[in-house]
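See below for the structure under consideration.
For this view, one protein chain was removed and the others were kept in their places.
Chain IDs A, B and C follow the sequence of writing; residue 1 opens each chain.
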Amino acid sequence: MTNKAQKTKDEGQITDFVEITIEPLDVGEIARRVVPESCGAIVTLDGFVRQFTKGRETLYLEYEGYQPMALKEMEKLIVRAHEQFEIANVGIVHRLGKLEIGATSVVISVASPHRRAAFEACEWLIKELKRTVPIWKKEVYADGETWVEGEQTEAQKADKHQNLKNNHYE
Amino acid sequence: MTNKAQKTKDEGQITDFVEITIEPLDVGEIARRVVPESCGAIVTLDGFVRQFTKGRETLYLEYEGYQPMALKEMEKLIVRAHEQFEIANVGIVHRLGKLEIGATSVVISVASPHRRAAFEACEWLIKELKRTVPIWKKEVYADGETWVEGEQTEAQKADKHQNLKNNHYE
Amino acid sequence: MKVQVLFFGATADAVGEREIEISLAERTKAEAALAEIVEQFPQLKSHSLLFAVNQEYANGGEIIENGDELAVFTAVSGG
Partner (left out) sequence: MKVQVLFFGATADAVGEREIEISLAERTKAEAALAEIVEQFPQLKSHSLLFAVNQEYANGGEIIENGDELAVFTAVSGG
């Protein structure tokens, strides 16, 4: 049902990319794509499918996404990362579909002239991605399955679904 | 002159590794080796050869290492990282020899149950590696070459080479 | 006017559909549109819902237009 979708932004030397794919992710290949020649370090976050969640054994996971919105939200995160951190370029790739234990679900790579900014931006990006990008995972066990619902912030709960845009972007 | 050297430590589920090699580094392959199945995130630092340093164009770099001591120092860093951060396992691989522009010189991958610890440990490890592991790089330009001398700390300078062990490990 | 409503993950399972078309009065606000959808599918009440209009998170006050793409889903869990 999902297909490879890719958007690339070119602004002179800056080349960021966001991508959603059902293919296996090659962490090294993704990291190498964010390298501009003037930069000295790349920091990469590689998220993957855990075998145990709260002590219960997962057989595999299914990821589903609202693809066009997910790509837009990923692009917004990159814009906001450039505003906050001195980074050169960013790549975010999320996999959808059935993922076996140990498979990489998401890769975020950030290149920067000074590695501090790359560490900060990469950590901020994964935190925000888990909060704002419309992708969901279903954990499949031997005896059932569950769609994982993310934790809404207290502000979101208090608002009873009002004002979501502000909660997501302030 | 240099050869592949590897040391691996096995303590039950914990498998750390340090390695020095003249072969090209495969970032994804190194990152995947640090994954224990109970962990959810890997953070990887990928350092690479810059084309320009302070405006001067580098043609290529030569890395040289005091291999047995470098491996020992890398292992010490991993021990210290486990003491300070809640991480599952760590891999550090440094390449030596001639490295072309854009080639990866060092990869540090840290897996942890909570990604915060992996970010912190990875950043700490690269900072300490650059300070303590006996490896040197020579920048080769069109019109000459220079061995890069790391920045000694003020404490090291004041000590006039006394008490280096303390400077390196306090 | 007619709008498309998309469901994903837990909301798609609850509703039994991934995509439906509903009729709304002209100038319905996002907040009221979500309330109508939940009334039509009360099984959604057991979930904490997020709501998007034209692939953007809604703040509730948006005026829905004919042909808009709405989406109702639970708090995200990617990564």
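The criterion applied here is as follows: contacts are C-beta pairs under 8 Å (C-beta built on N, C-alpha and C of every residue); 3 or more make two chains touch, one makes a residue touch a chain.
Everything quoted here is computed from the prediction, not taken from an experiment.
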Among shown chains, those touching the left-out chain: B
Residue of B:Cys39, B:Val90, B:Cys122 or B:Ile135 touching the missing chain in the full complex: B:Ile135
Residue numbers in chain B that touch the chain omitted from display: 47, 63-66, 68-70, 72, 94, 105-106, 126, 129-138, 147-152, 156-157, 161-166, 168
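By our rule, only the chains that are shown with their structure count from here on.
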Between chain A and chain C, centroid-to-centroid distance (C-alpha), Å: 24
Centre distance in Å when chain B and chain C are each reduced to the mean of their C-alpha atoms: 50
Centroid distance [mean C-alpha coordinates] between chain B and chain A, Å: 27
Interface hub residues of chain B, defined as touching at least two other chains: none
Chain C residues counted as touching two or more neighbouring chains: none
